[in-house]
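For reference, the structure I am asking about is given below.
A protein chain is absent from this complex, but the other protein chains hold their places.
On to chain A.
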Amino acid sequence: MAKDDEQVTRRGALECMAWAAGGLVWTVSGGIPTSRLLGVGEAHAATPGFSFVQMSDTHVGYNKEANPDVTATLREAIAKVNGLQTRPAFVLHTGDVTHLSQAGSHEVAVDVLKTLKVDHMHAVPGEHDLANDGYARWKDLWGRQTGEKGWVSFDQGGVHFVGLNNVSERSGKLGALGTEQLEWLEKDLSTRSASTPIVVFAHVPLWSVYPDWGWATADSERAMTALKKFGSVTVLNGHIHQTLQKVEGKVAFHTASSTAFPQPAPGSTAAPGPMTVPADKLKSVLGVTQVNFVPNKGPLAIVDHSLAT
């Protein structure tokens, strides 16, 4: 890990930076991923295992009414992560690093995110990462640990992680995983025992949050079928800029907040998109949801959280 005062190159920073998020800190203990608030309950964080952080929808470059300074709120999120008593092992970024892959926005993102204190980051693309033919740029800067098409798997501490790309293909009105990726996923999972804890992360929700707004993945059912044999599956998504949770059998679905701006609740307005709230309320809607975990006892419990706390 780079020290605070260490001179690092941009590439070096990306390879060894401290990545984290204004979001959930995930702890894996006894093979079961749990999550909690950033900056909350840290005195109780010293459990065996490891932790990681999910970051999503940082949208660096966005500067409209919903949040004219997304870099500032991102810095606040980073400060929270860097203040954790238990350092996360890594960060999962679930997409939309920049708003439109505009010139200069990736450079700003690098400069800010390199101040995070974790060993590395795993990322999957969001549809905004593909804007302005931006995939190659995203891949070079943020997705170097993924395969050519933006999906990845790796193991850490007995947990198998799978990152999926559900923004490069589409079916009807929804993004899709596509046959090639699904076949890869099925092969990847076939070598794992049913007792292996699985964490899946992707940008757009893999569960049907609100298809009319594109908040679902067209062919996720086949992916969920491949995950059925496992006793513990946690699915982490972003895209909708708010925290939601659903548990179906042995699968726990979570969506994370953005560090940039909120979006309306599913179906609550005529359309999705950046939602403007009073300036003094912004941090309260950029935060995330606390997930309280009772080891080995039932589903996770979620409590609203915000950067304002």
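Here is the rule we go by: contacts are C-beta pairs under 8 Å (C-beta built on N, C-alpha and C of every residue); 3 or more make two chains touch, one makes a residue touch a chain; residues count from 1.
Quick note on the criterion: contacts and distances are computed from a predicted model.
Per the UniProt record, the chain missing from the shown structure is "Amicyanin", taken from the list "Thiol:disulfide interchange protein CycY", "Tripartite tricarboxylate transporter permease", "Amicyanin" or "Hydrogenase 4 subunit B". Check A:G163, A:P197 or A:G214 against the missing chain and you find that the one touching it is A:G214.
In the complete complex, the residue from A:H128, A:H241 or A:K283 that touches the missing chain is A:H128. Contacts to the hidden chain, counted on chain A, fall at residues 64-65, 100, 127-128, 130-132, 170, 173-175, 211-214, 270-274.
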